[in-house]
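Just one protein chain is left out here, and the rest sit where they should.
Take a look at subunit A:
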């Protein structure tokens, strides 16, 4: 069928273009946009791809998913969305297959003792599976739209009048969070500029536009100022499976200073940033960009004698974090494992 072949190659091109854009990584894309684009691509694969059984669909999504995540491993939202879709497929298949809603998909001691045989093989074809999965993906897209608002709605529970709040760099989620609280309360914000890209400046400009009293300071002054701060509110790039963070470079320093002064550290991040990976040898979360920002090329002579690095991300261990505020509410870092088991299936942790 010429139509299908055409669609197939067009789809393949789109995936290639997406992967190329990720690999180039020039502009710093918003995680929500990356997630949305990934979901749209996955929806197209489900809709137009050539598959007849759930098992084939899952393999197809897994292969495409591996291609996309390999392009830019530090963009973990791509992998997260792929895993969410795989879980959706398993659930829809289970529902059509007639398995009871309560049966636990996860490995557990209970399942170990009571299961009667082999696990699912996903081989029975169901014609309505395609439509069901596409509908579920549409629901996920709608959920994606509302995440920032859901997080911002919780602002008044956590921020009080006349508080001094510290943040670092520029996070759109934190911006929305603080703006929502500013509609009713008066408080001060101190923004650490987050060298070398100094996104903190942009954050300060945006906050001051809604009349929030903002101060910008250098990263080196974080510890010095911390004793006057009531709360630290930050965003993050990724939340790892043990409750740790991969956030902008400088966040670990901020977290340690907060711990030293017993200041609560609150992380505002939507659930699509939760990744089932643990920080291990094979982690590839680290991203290094041109060291031009740290030591400009105009410095000439000295460049031959030294090594210059410009890492983008930092690892923050779970002990330093007080609370995660996500679109489904507030949770402690020790509860992350539970949220993960609701979003992803253990067989999909390794794509």
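The definition used in the following text is that a contact is a pair of C-beta atoms (placed from the backbone, for glycine too) under 8 Å apart; a residue touches a chain by one contact, two chains touch by 3 or more; residues count from 1.
Assume contacts and distances are computed from a predicted model.
Student: According to its UniProt record, what is the protein name of the omitted chain, chosen from "NADPH:adrenodoxin oxidoreductase, mitochondrial", "Translation initiation factor eIF2B subunit alpha", "Glutaredoxin domain-containing protein" or "BGAT1 transferase"?
Tutor: "Translation initiation factor eIF2B subunit alpha"
Student: Can you say which of A:74, A:150, A:188 or A:242 touches the chain missing from this structure?
Tutor: Considering all chains, including the one not shown, the answer is A:242.
Student: Could you tell which one of A:66, A:138, A:218 or A:334 touches the chain left off the display?
Tutor: Looking across A:66, A:138, A:218 or A:334, the contact with the absent chain belongs to A:334.
Student: At which residues does subunit A meet the chain that is not included here?
Tutor: Counting over the whole complex, subunit A touches the hidden chain at residues 104, 107-110, 112-117, 241-243, 278, 280-282, 334-338, 346, 349.
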